[in-house]
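Here the complex is missing one protein chain, while the rest keep their positions.
Take a look at chain A:
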């Protein structure tokens, strides 16, 4: 199935006789494998409305991300939350769509400062499991009218409804950017440096640590003079460290695209997990993980870990609050372990209840998120 309009999408879902496997570009096959008829969203494509002066973008869910980025770029704007491109890590080859970005709440290094995809979502239109068209939110920057189903749909991986249109807040691209590189820090030292930087007034928009390369990275962005000024202030703050500064725009962009797309862990075999914890828990936690390779983002709060196939990383997290998702897992690993972090009973009960309301027949990506 490949609907070209929301009305067609609604008809197809209403008429569906069995499970549907909802897919945008097919670049993010995360979750338990779904068996069902393919429902491609790529037919619903195009920018509905873009008002640079109001920082708002309304777009059909199947629109290629590249098309959106080009349109924004022409106006000197961007999607601030820096969505990850999963193709490198997952070895997929499709065309990422905005619907897939939203459904997975994909957010990159800048999440630490500006927020996640869900924080830039202004509105959604979607079709639920009965074929009913539902809208929530809108296209204005502040909106508390009724419940926030926009957040609920962001990161719901197509299990509550199929997105047909999304509205987003965009932001101007800064004039310039720089990366500050520290060398030779261990995890504890790196987290401490990143915490100090993030707790400074110098507006860090990226804080990552790559143990393989022995590098700890801080990013600053803004007007040229301001970037120079803040780089100087940070140098002073960390005067006991040798800091290398990367200024070339293309290089800065490439460095952070590598962090965003988890480049250091893409090669090699094994399962790749994504953990979200309190940054100061990271050093002690990774000591227990026994990972083959690690990458830290979000000041240390986001940990990417590559481990041998079938390793139950969650079992090694005991006592640490947060969650772990098996992003790249072999079929055997996914059959043996929940992909998404199991919830405490009251929340699992609510989640089940919501699924039952939005998709009473259980036909939208059934089982993808578990349960």
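Here are a few things to note about the model shown:
The criterion applied here is as follows: contacts are C-beta pairs under 8 Å (C-beta built on N, C-alpha and C of every residue); 3 or more make two chains touch, one makes a residue touch a chain; residues count from 1.
Just so it is clear, contacts and distances are computed from a predicted model.
Note on the omitted subunit: UniProt lists it as "Glycolate oxidase", one of the names in "ABC transporter", "assimilatory sulfite reductase (ferredoxin)", "Anaerobic glycerol-3-phosphate dehydrogenase subunit C" or "Glycolate oxidase". Checked against the hidden chain, the listed residues A:172, A:249, A:268 or A:362 yield one contact partner: A:172.
The chain that is not drawn here is touched, among residues A:43, A:94 or A:155, by A:155.
With the whole complex as reference, residues 51-56, 75-76, 105, 107, 111-112, 115-116, 118-119, 128, 132-136, 138-152, 154-156, 160, 171-175, 195, 198-201, 222-223, 225-226, 229, 233, 276-280, 298, 301-302, 321-325, 340-341, 343-344, 346-347, 350-351, 353-354, 357-358, 369 of chain A touch the missing chain.
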